[in-house]
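Here it is, the structure, as structure tokens.
The other protein chains are all here in position, but one chain of the complex has been omitted.
By letter and in written order, the chains are A and B; residue numbering begins at 1 in each of them.
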Amino acid sequence: MDTKVDTSVHASPLGFWKRLLLSPNGIVGLVIVLGLIFCAIFAEHLAPHNPAKMGTGGRFLPPNSDFFLGTDEFGRDMLSRILYGSRITLLIGAVAVGISLTIGMLIGMLAAFRRGWIEAILMRSTDILFSFTETLIALSFVAVLGPSLQNAVIAVGVAGIPFYARTCYSAALVETSKPYFEASISIGSSPGRLLFFHLLPNVLPTMIVVATLGVSTAILAAAGLSFLGLGAQPPTSEWGYMLAGSRDYINRAPWLMTIPGLAIAVTVLGFNLLGDGLRTSLDPVERK
Amino acid sequence: MSTTLLSVRGLSITLGSDARATSLLQDVSFDVSTGQILSIVGESGSGKSMTAKAIMGLLPPKANSSGIAMFRGQNLLAKNTTPPRGTGIGLIFQEPMTALTPVLTIGSQLTEAIVVHGLADINAAHRRAIEMLDRVGIPNPVQRMRQYPHELSGGMRQRVMIAMMMLLEPDILIADEPTTALDVTVQAQILDLLRDIVFDTQIGLILITHDMGVVAEMASDVIVLKAGQVVEAGSVQQIFDAPNAEYTRALLDAVPSIEAAHLQPLSTKGTVILSARNLHKTFRGQRGVGPAGPKTKALDDVSLDIWHGETLALVGESGSGKSTLGRVLLRLTEADQGTVELGNMDLLALTGAQLRLTRRKIQMIFQDPYASLDPRQSVGAAILEPIIIQGSATKSDRHEVVSELLTRVGLTPEMANRFPHEFSGGQRQRIAIARAIASGPELIIADEPTSALDVSIQAQILDLLADLKQEKKLTMLFISHDLAVVRQVADRVAVMRQGRIIELGPVDAVWSAPRHPYTKALIDAAPVPDPHRKRGLRTPLTGSFSTGKLTEVAPGHWVAS
Partner (left out) sequence: MWHFLSTRLAMGFLTIWVTTIMVTLLIHAVPGDPVQIMYAQSQGTTPEQIEQVRRSLGLDRPIHIQYLMYMERLFQGDLGVTIRGGQPVLEVIFQRLPNTLMLAVTAMFIAILIGVPIGFLAAYREGTVIDIALMVLAIAGISMPHFWLGLMLLFFFALELGWLPVSGNSIMNLILPALTLGLSNAAIFARLTRSSMIDVMSQDFIQTAYAKGLPKALVLRRHVMRAGLLPVVTMMGLQFAFMMGGAIVVENIFSWNGVGRMAVEAIFQRDYPIIQGFILTFSVVVVVVAIAIDALYAVLDPRIRRA
């Protein structure tokens, strides 16, 4: 009588998709994110008006049949602005996380792999940077380089590096301590083979989950900077910037505030749910 | 005059409901009387732990039980019966390291149940706890009450568990693999303690285990479970002397015996293929930057020769350094000092590409079959990896090489494209063996290769290793804590303790006539699967041992002076 076969963990790729779709969080998240991507790609076709053109309609028009989401203080169509904004938002998320993820993973894997003093230096530095908090790092960046959307995105990207480095380091540490990794060393694998064939594929799932959740954090951070005026500048239809502009008109045109905020919230929610769903589908060791 | 304390009839457990329900236990029946030790024996998946949980009312929510378990006039399996936990029946688990709440003191964990069950007030409970700690053999009981679990060793924690349950004065104690996670000498002490308690208090003890030696030592009656069904039941003598069921017979056959004489002892000394000299390795308590914690000397001036074609066993308890020695030879852990000569090279001095190329000469089989294969690598790729690295087969040959290796270890060539999680523990270990021999090594180091496997599977794997060794003229360093397995497998044995070798010699000589007191204690402590040889209480290991230089007391037999 042999020990039971473990069919759940690390099953074939097909099984992964199945599990993702089975988790409610995963499905909802996936739908939202796909919807967003759709809006972003086809913004030109979906938007009824030019988002930057002032005076498209009267100023401060509440949502009506001509302008689904109303118009802003310059008479620009809110719906179009929101749609174009989705493109910017996704780009922000992708670029910022791209920066944080690649550099963070490099640091994390290197530290776990090389051990010794390299590990100590890299991780202590990461810890120090980490204690600065992402907000502060992002702010410092913008303070130095000047407010602009580009700088905000880079700032958010750089600010996220410590977090990704740390997470990757922990995950990599777990994998490098496992017997299969040592077995590979004892067969005579070169460091390159160990890193790319063994470490990376096993660390990637965790990092994908972290990155998906990280997109929401990045979007929130960038929107926050834009809200403060330190990110997107006029006339960009970035949602955080739109929220900032709505402050003066809260009483008069409350939809100017609710709609962009809702857009951010739904986007972030989508990525959070998707990340959650990914996490459960990649790590199906359930509680008893 | 013994009375029946617990009477179980037709206990069945199913998991889940309706069509997809799996049956965990079917129609199990047994009795437990005062002063009786009943052993429930089975391999993994037999359902033995489930039996205990069902009686205690600790089954997971999705499990349904049916049947009758009469205890103190009530059916424990009926819907509304209060579970007998604590004051009726006590339960001890396998893993003492995680069984106690880390954030509460020993004392509070001992007394809380007494007070909750209304057996005594807090002061009286405190006194009783101290007495019980003393009873179970824990020194300085008053101090211990204020300590936390992490300050105690595994063996001590298990004693605390026993104390904790006994304080509630149950009629029956269930012990679920209580000694599996402990060293062999500690195991002996715990088993002695349990036997002592049963004798004193006349409680009934249900001992759940997979170890036939423990069964023979402890039990008066036995039930054998396989896949949830009772395959055989009877007195311990009957089970061992005249087993009825084929499964029982197979099970008993698979159990290695510490006394069976080795069939083909290696009489002449052959050439030395590996020579280790003066190896030292110290581990610090802390990792990374900061003042070092307590240092452990894992290897303390260890020297060893391995002869061509032999199986040399390294035996020891936890902390003996046997695993560290294996790892040092493989360069998975770097020794602080010393040399290892393999052929003409000093293995410890190699670096870079030369080291990588030389690695193929020594390969390892790891203990944990689940973690020693990369979950994202197909089985074929895993086996092929050493060959690819060493470049010892052309692209077109590879498929054949893998097929041949898979067949050699008892699997089929079609399995090459599957992934590790699709295989059982025993199969994964076979894959690991295929990988180990793939590059044609001179020496194979097997680090507890069968400790995580069931006894029947263990027998198969050991047979496979023996066959391969014969066929390929392999030399093996076999690391283990199981003395009986070592007797079956090894030609020579080295006994290690706290980083030093204290006895070394042909396995027959060392096992049948050990010279060092520690070796004697080890052999004494190992349970023998023969109920007619029950031992009395063993004298505990006290005092220090000679750990000096090895002197030859008989040809090829060395003992620390």
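Basically, a contact is a pair of C-beta atoms (placed from the backbone, for glycine too) under 8 Å apart; a residue touches a chain by one contact, two chains touch by 3 or more.
None of these values were measured; they are calculated from a predicted model.
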| Residue of B:M56, B:V231 or B:L405 in touch with the missing chain, whole complex considered | B:M56
| message | Just to verify: which one of A:I27, A:L228 or A:L282 makes contact with the chain not shown? | response | A:L228
| task | For subunit A, enumerate the residues touching the unshown chain of the complex. | result | 25, 124, 127-128, 131-136, 139-140, 142-147, 216, 220, 223-224, 227-230, 240, 243, 246-247, 250-251, 254, 257-258, 261, 264-266, 268-269, 272-273, 276, 287-288
| field | Touching residues (missing chain, whole complex) on subunit B | value | 56, 58, 83, 85-87, 90-91, 93, 95, 98-105, 112-113, 116-117, 147-148, 150-151, 161, 164-165, 168, 286, 289-291, 293
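Here is the rule we use: only the chains that are shown with their structure count from here on.
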| query | Which bits of subunit A are touching subunit B when the two form their complex? | reply | 1-12, 119-120, 124, 178-190, 193, 197-198, 201-202, 288
| said: Going by the contact rule set out above, which residues of subunit B touch subunit A in the complex? | reply: 43-46, 60, 226-227, 288-289, 330-332, 355-360, 362-364, 366-368, 370-377, 385-386, 389-390, 419, 421-427, 432, 435, 439, 453-454, 456-457
